[in-house]
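Only a single protein chain was left out; the remaining protein chains are all shown in position.
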Amino acid sequence: MSLLDVRDLSVVFQRRGERPFTAVDKVSFSVEPGQTVGLVGESGCGKSVTSLAIMGLLPRRGNKVTGEVFFDGADLLQLRPDDMRDRRGRDIGMIFQDPLSSLNPVVPIGVQVAEVLERHRGMDRKAALKEARELLDAVGIPDPTRRLKEYPHQISGGMRQRALIAIALACKPRLLIADEPTTALDVTIQAQILTLLKQLVDETGTALIMITHDLGVVAGLCDTVNVLYGGKVVERAARHELFARPRHPYTRGLLDSVPRLDAPRGERLHAIRGSVADNIPWAEGCAFAPRCDNVVDACLEGTPPLEPTATGGDLRCNNPVSEEVAVP
Amino acid sequence: MTERTGPLVELRDVKVHFPIKSGVLIDRTVGYVYAVDGVSLSINKGETYGLVGESGCGKSTLGRGLLRLVEPTAGEIVFDGTDIRSLKGETMRRARRRMQMIFQDPLSSLDPRQSVESLLVEGLRAHGLAGDKAATAKKLREALAAVGLPASALSKYPHEFSGGQRQRIGIARALVLDPDLIVADEPVSALDVSIQAQVLNLLEDLQNERGLTYLIIAHDLAVVRHIADTVGVMYLGGLVEEASSDDLYREPMHPYTRALMSAVPVPDPVTEDRRERILLAGDLPSPSNPPAGCRFHTRCPWAQPTRCAEERPALREVLSGHRVACHYAEDIAAGRIRPHEVEPELVRPDEGAAPGDPGELIPTP
Partner (left out) sequence: MSDPITRPGVAAPRDGADPTGTGERPASATERGIGRLGDRKKARLDELARASADKGGVSLVRDAFRRLRRNPVAMFGAAIVAVFILVAIFAPLLAPHDPAQRFDELTKNLTVDSIPGASSGFPLGSDPLGRDFLSRLIYGSRQTLFVGVLATLIGLALGVLIGAVAGAFGGWIDNILMRFTDVMLALPALLLAISLVAMASKSSQWTVILAVAIVNVPIFARLLRGSMLAQRESDHVLAARALGVKQRSIVLRHMLPNAMTAVIVQATLTLSTAILEAASLSFLGLGDPDINRAEWGLMLGVDGVRYFEVRPELAYYPALAIIVVALGFTLLGEGMREAIDPKNRR
């Protein structure tokens, strides 16, 4: 059985006086124990909202969440807020993009880690602080004993992200959700954090959902990749499969439009035309159709279904990129 | 490609130091942030120079210092034969027509209260080029067409456009003045991946059509490698390596460049699984209190005893057209020195904030 099974998850935002906006549109995916799953897409594709909905962290008002999120057999969306709060931190940890705003600025780091241990593992303060020291050490924070007493603003961005990871890992969660954990960081620090995450996943057997817009991050980390567009999964494939043979024109377009360090200089990038503002509603057809080079009549006749591919993935496209074409 | 003749811009030992002020009633200078500390480089006509480095390395400050949007503390900035640091008031303002800037955040760099038309006319008016109404209108339409926006955009306001389109407006604003040099500070880092490619292609097209010279500042080595002819790598206020884009990629010689290059993720799992990362220990030291000697020695896996900590290496030509600021560049390249473990040093962020150098903008997911 899957560790996490998301079925037909939808999130509709409804703000006063405005048309309802479907941020996440019947997204389904599952995460096996110890697996790393990527949710990839550009701004507004619904990847972050998906993670917040799974965690039950969306504001109570102004949105409607439907579908099912099974974690260990229990539907998280049906849990009472108290039970959900218990699950968060103990079973599911989360790391956010901005480590400074995710840490409490007036509480020392050590206490912030220790509080999680006290709450979820019932430790007393002394034992918790001792454990916190070990956790900080484990995520590669130098001189952890002194760091325990320091405040978030006293340490650098990379160290803050490490502290946040330490908090997320404090209760040895079985699932870790990382929402753009390295976007705010410099490349060399990003490399440190990604290496750390990879190492933690290997050592602790935690499953990881990696949410990012950076295909490079996914390429080095994820087992399975879900590509989101306009709130729907448009392509799902194993990592090597996806990068070697992208089938959805959007995935292909994304891969072609990224400048690559290892590509010869001066080669022209193949951009995807237009912007997400050109999207058409899914009900009318494929949201990507106005930007797509492979568009056919069927693309304007209702939502294309998500269908399994021969290689074990899933694809939502009427006219996919032919399989023979490999990315240069 | 465009013909290349001599340098358009030359920087000689440019320094930009920001005073750190403190005091209750009367501000006292208690120290300096050495944002840019002695950079010399030259950009040829029609060439693209890419400046790459991490946040806090001073690359944005250098770009602004070049345009005198922040006042350099020392050094010479020679633009087409004149030292623009010696220009005063009105002459400097006039000189700005020939060197334009493109900003990172296309929304905040466009005045929200002005329509696209008045945004574009403003530059023309400032330089007395907006006399004839019909000619001005034609110029605006041409500039918009050049960046791929319809003429109907003129009556709209910045907030009505998408990120990519806003960046096009920013580019059009620079173009109407028919500049020679464009300094682009992180022109694509605030944009979505699919839009980045459109803007990068547009910049290339414009250069080919108009023979523009670019200084492109970015934190993304892949972007810089893609668009630049020559790449300069900055670390903590200084240039540590400079080479043609291909040379730099083929053989990065400075330890920092190597680490940076190995850290850039590549969207290819086969490469990703194989490649070896040089992980740097710790964080960037504070630019207000840079390490003595080589600024990188505190994090350098190849650092050697005494000399690296004592003597600041000069940027010297190690191979033809390949300048490196490292005492041991040749030894590292030949494999005579092996990398070793580095104990991470803790860095205090509160003293590291460099004014005028806002960190990287975070694209919202």
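Which chain is which? They are A and B, in the order written, and residues in each are numbered from 1.
What we mean here is this: a contact is a pair of C-beta atoms (placed from the backbone, for glycine too) under 8 Å apart; a residue touches a chain by one contact, two chains touch by 3 or more.
From a predicted model like this one, the values you see are computed outputs, not experimental measurements.
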Omitted-chain contact residue, chosen from B:201, B:244 or B:271: B:201
Full-complex contact with the absent chain, from B:81, B:112 or B:305: B:112
Residues of subunit B (touch criterion as defined above) contacting the omitted chain: 64, 67, 69, 93-97, 100-101, 103-105, 108-115, 122-123, 126-127, 145-150, 152-153, 155-157, 159-162, 164-165, 168, 170, 173, 177, 197-198, 201-202, 204-205, 208-209
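Quick note on the criterion: only the chains that are shown with their structure count from here on.
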Chain centre separation in whole Å, for subunit B relative to subunit A (CA means): 31
Residues of subunit B defined as touching subunit A within the complex: 54-55, 162-165, 192-198, 200-201, 204, 219-223, 225-227, 245-246, 249, 259-273, 277, 279-280, 282-284, 343-350, 352, 360, 362-365
Subunit B contact footprint on subunit A (complex, rising order): 42-43, 47-48, 97-98, 140, 142-143, 153-159, 179-180, 183-184, 186-192, 194-195, 211, 213-220, 239-240, 243-244, 253-263, 265, 267-273, 275-277, 327
